[in-house]
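Only one protein chain is missing from this complex, and each of the others stays in its spot.
On to chain A.
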Amino acid sequence: MEALYAMTTGILAASGLFLALRGRTFPVVVGLTLLSYAVNLFLFSMGGLQAGAAAVIDDSGNYTDPLPQALVLTAIVIGFAMTAFSVILAMRARADLGSDHVNGNRVDESREERS
């Protein structure tokens, strides 16, 4: 389970990082979102992975560490707000700069003009 979980997190983080390094605002936003998912999963696993244990506490004493759950909830809320903000910002940038390129360059337009 740990290996699968680690691979999932790793692939998510790698895809997020790849997209975050793209030149256009939409892939960047999606990439940052994926990265934050990967981070949330990672944070969630920090108390150790346990199957069949109670989420917080039960009589048997077999329960998972509740703190990472609290942390990940906070992180999800913050990440969600940040994603919403960056989407709006990307749209605003598209409207104000006339380009969805992160550097504000009109890459496509100039290429079209040249060709």
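Rule of thumb we're sticking to: a residue touches a chain if its C-beta (ideal position, glycine included) is under 8 Å from a C-beta of that chain, and two chains touch if they have at least 3 such contacts; residues count from 1.
Throughout what follows, contacts and distances are computed from a predicted model.
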item	value
Name of the absent chain as recorded in UniProt (options "Xanthine dehydrogenase family protein subunit M", "Permease", "Carbohydrate ABC transporter ATP-binding protein (CUT1 family)" or "Multisubunit potassium/proton antiporter, PhaD subunit (TC 2.A.63.1.1)")	"Multisubunit potassium/proton antiporter, PhaD subunit (TC 2.A.63.1.1)"
Touching residues on chain A - with respect to the absent chain	20, 25, 28, 32, 35-36, 38-40, 42-43, 46-48, 67-68, 71, 74-75, 78-79, 81-82, 85-86, 89-90, 92-93, 96-97, 102, 104
